[in-house]
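The complex is shown incomplete by one protein chain, all other protein chains being positioned as in the whole.
Letters A and B mark the chains as written, and numbering starts fresh at 1 in each.
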Amino acid sequence: MTISRSARIGVVTASDRASAGIYRDESGPAIEAWLTRCLVTKFEILRRIIPDGFESVRDTLVQLVDVDGCDLVLTTGGTGPSPRDLTPEATEAVAHRHFPGFGELMRQTSLQQVPTAILSRQTAVTRGQCLIINLPGKPASIAVCLDAVFPAVPYCLDLMGAAFIDTDPTVLRSFRPKAG
Amino acid sequence: MTISRSARIGVVTASDRASAGIYRDESGPAIEAWLTRCLVTKFEILRRIIPDGFESVRDTLVQLVDVDGCDLVLTTGGTGPSPRDLTPEATEAVAHRHFPGFGELMRQTSLQQVPTAILSRQTAVTRGQCLIINLPGKPASIAVCLDAVFPAVPYCLDLMGAAFIDTDPTVLRSFRPKAG
Partner (left out) sequence: MTISRSARIGVVTASDRASAGIYRDESGPAIEAWLTRCLVTKFEILRRIIPDGFESVRDTLVQLVDVDGCDLVLTTGGTGPSPRDLTPEATEAVAHRHFPGFGELMRQTSLQQVPTAILSRQTAVTRGQCLIINLPGKPASIAVCLDAVFPAVPYCLDLMGAAFIDTDPTVLRSFRPKAG
């Protein structure tokens, strides 16, 4: 295998209160800790804390993908029924292609914990060679969702032509099917 | 808790035959009976029996939400593969935001009964501060679907700023997560 470049991973917290400094963002750090625990390949994190809302999320995603060259962007917050929850709309607005299986599996997994999991409108899309995944806002739910969908992410990035990443199989077994 | 206003719940039967008086609507009454059995908070029902089709459903939904001020609208009928089944299209046409988890869970639950559950194109959306949920047309399937998704509805209305509703926990346990 050739030595691969470091993956660039955007982590976006969409929260009016966190971005205004009213409380401390715990979701972004939870994602970063999860990635640090699971990934064995080199990566750098680009952290953003922004207000909820369509424009702020949309513009941040475009910047992270088109300008900063991210291979993967994970968002947290803004996926529920509150009026300011517009992260899925912003994500779909920048999408080139849709991956409904991510949202389906995250909701299905979260449903085993709380019946309100169906209120989460999370989705995943690609924009160019970047995969964007919406995660829930609560730190406890973030790990549940990442554990569910991340096994498919390294192979997805391979197919998209994004950076090579791999997980520690003793922490999270990712899956690359045999070629064919 | 402050005394809350009565919730307004629209119940829309989309059926060419029922609206023409060819047969008696049993689906609307089934929804009303289910709500009466489950809800312990005050509510009033706005019943509509209309022909199938895009325009009739769309216009009825807009009226119930924008003019009549409904907090929740439940539709029945028009979600299958028949040429006149256009309730999901009409629902999406009036949507401000989409909640794919409702349709996913209703189909998954109905699949345990009949393999044709995948033909149901049900969805749920919000328009302003109103939640609109498509239910199947058959009375027996209505209860199955409401039992599956309604536990999340009271909390959803809270977050949207709609009326407060609550269920009799001995009939259907709804779920409000702790704030956080």
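Basically, a contact is a pair of C-beta atoms (placed from the backbone, for glycine too) under 8 Å apart; a residue touches a chain by one contact, two chains touch by 3 or more.
Everything quoted here is computed from the prediction, not taken from an experiment.
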Absent-chain contact - pick from A:Arg47, A:Arg84, A:His98 or A:Lys138: A:His98
From B:Leu119, B:Val144 or B:Leu172, residue that would touch the chain that is not displayed: B:Leu119
Hidden partner chain, residues of chain A it touches: 97-102, 104-105, 108, 126, 129, 131, 149, 151-152, 155-156, 159-161, 174-175, 177, 180
Absent chain, residues of chain B that touch it: 80-83, 85-86, 88-89, 100, 103-104, 107-108, 111, 114-121, 138
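Convention: only the chains that are shown with their structure count from here on.
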Euclidean distance of C-alpha centroids - chain A vs chain B, Å: 31
